[in-house]
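Mind looking over this structure? Questions follow.
Every protein chain but one is kept in place in this view of the complex.
Here the chain labels run A and B in written order, and each chain numbers its own residues starting at 1.
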Amino acid sequence: MVGLHEYLILSGLLFLIGAVGVLTRSNGLILFMSLELMLNAVNLTFVAFSRYTGRLDGHVFVFLVTAVAAAEAAVGLAIFVNLFRLHRSVNVDQMNAMGD
Amino acid sequence: MERILFYAFGALAVLGSLWMVTRRSPLSSALSLVVVFVALAAMYALLDARLLFVVQVWVYAGAVMVLVLFVIMLLNLREEESRAAAASWGKFVLCGALAVALATKAFGVLAGVLAVPPPVSKDWGGVASVAEILFTRYLVPFQIVGVLLLAVVVAVVALAKRAR
Partner (left out) sequence: MERTWLWLIPAAPLATSALCGAVALAWCRRTDPAPRRLVGVVACLGPALSFALALLAWAELRGLMPQGRWLSQTLWRWLESGALQLDIGFVIDPLSSLMLLFVTGVGTLIHVYSTGYMHEDRGVVRYFAYLNLFMFAMLVLVLADSLPLLFVGWEGVGLCSYLLIGFWFEDPAKAAAGKKAFVVNRIGDFGVLIAMFLIFWTLQGAGAPGLTFAAMRNHVEAFTPAIATTICLLLFLGAAGKSAQIPLYVWLPDAMAGPTPVSALIHAATMVTAGVYMVARMHFLFDLAPVASTTVAAIGAATALLAATIAVAQNDFKKVLAYSTVSQLGYMFVGVGVGAYGAGVFHVFTHAFFKACLFLGSGAVIHALHDEQDIRRMGGLRRKMPLTFWTFVLATLALAGLPPLAGFFSKDHILWEALSRPNPLLPWLPSVLWAVLVLAALCTAFYMWRLVSLVFLGSFRGEQHTYAHAHEAPPSMAMPLVLLAMGSLLVGFLGVPHALGGSNRLETWLHPSFAVAGSAATEHGATTVASTAAGETALHESSAALAEHAGSAPLSEPGAMAVALAAALLGLGLGFQLYARRPQTAAALAGRLQPLQRLLAGKYFVDELYAAVIVRPFRLLSEALWRLVDVRLIDGVINLLGGVTRAFSFVFRFAQSGYVQTYAFVVVLGVLVLLLRVL
């Protein structure tokens, strides 16, 4: 039998890998994908808890997270397209207009 | 049996994600992410979340990643230049150390808790049961998400228009 903690370790690991990706990569799209990975790791956590407590509320949350993530993907990619038109690249290192 | 499946798909997910964050080509990363999503879908299935298994495949692997691939192709993105790895190393190590510490602690807390999943009905995790809870207790968030999606559609159309 697989215990809950094993699922949680797995999801934690995926989350961490996603975080590393967000912090490290300079290509905007890969950064974005790492972000999606993080969201999915959280989804896995929800489902695992949901199964191991017997309550279906977790599924609903996963549903909502998925919907929001999809929406975010759409908007984020549209922004990336615009940025590409402006900078001719999606390298986030070049986009520091909000800094000093 | 379940254990084997868990470890197999788990390894697949981890390897896929590692592949994703380390590739230079965005295309490779995207495709490996698809693999990760599918592995996760299998996880859901293992956890008796039948509806979510399907939703995961359709929405993530089927819609989001396709969209990402569209954009990659559209912008014709090549490999990125390598960055100074030195800076990343420090962050890596720091976060890694903290994460390990966290994990150890969490493991200590969690081990033994909820080790056995309770028995559930046959329909648990299926369309009907999820729908029932979704449309009664969580109706309002559901509707709000609907509005959100509408707003997103409008926003994306506005953003993607070429400026005249």
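One rule holds for everything that comes next: contacts are C-beta pairs under 8 Å (C-beta built on N, C-alpha and C of every residue); 3 or more make two chains touch, one makes a residue touch a chain.
Note that the structure is a prediction, hence the values are computed from the model and not measured.
**Q** Would you mind spotting which of B:A63, B:A99, B:A115 or B:L159 touches the chain that isn't drawn?
**A** B:A99
**Q** In terms of residues, what is the contact footprint of the unshown chain on chain A?
**A** Touching the missing chain: residues 19, 22-24, 26, 31, 92-93, 95-100.
**Q** On chain B, where is the contact patch with the chain that was removed from view?
**A** Residues in contact with the chain left out: 91, 94-95, 98-99, 101-102, 105-106, 109.
Everything that follows uses one rule, which is that only the chains that are shown with their structure count from here on.
**Q** Which whole number of Å gives the spacing of the CA centres of chain A and chain B?
**A** A distance of 6 Å separates the two centres.
**Q** Write out the stretch or stretches of chain A touching chain B in their complex.
**A** Contact set of chain A toward chain B: 1-10, 12-14, 16-21, 23-27, 29-30, 32-34, 36-37, 40, 43-44, 47-48, 50-54, 56-57, 59-60, 62-64, 66-71, 73-75, 77-82, 84-85, 90-91, 93.
**Q** Taking the complex as given, what residues does chain B use to touch chain A?
**A** 2-3, 6, 10, 13-14, 17-18, 20-21, 23, 26, 29-30, 33, 36-37, 40, 43-44, 46-49, 51-52, 55-56, 59-60, 63-64, 67-68, 71-72, 74-75, 77, 80-81, 83, 88, 91-92, 95-96, 99, 103, 106-107, 110-111, 113-118, 120, 124-125, 129-130, 133-134, 137-138, 141-142, 145, 148-149, 152-153, 155-156, 159-160, 162
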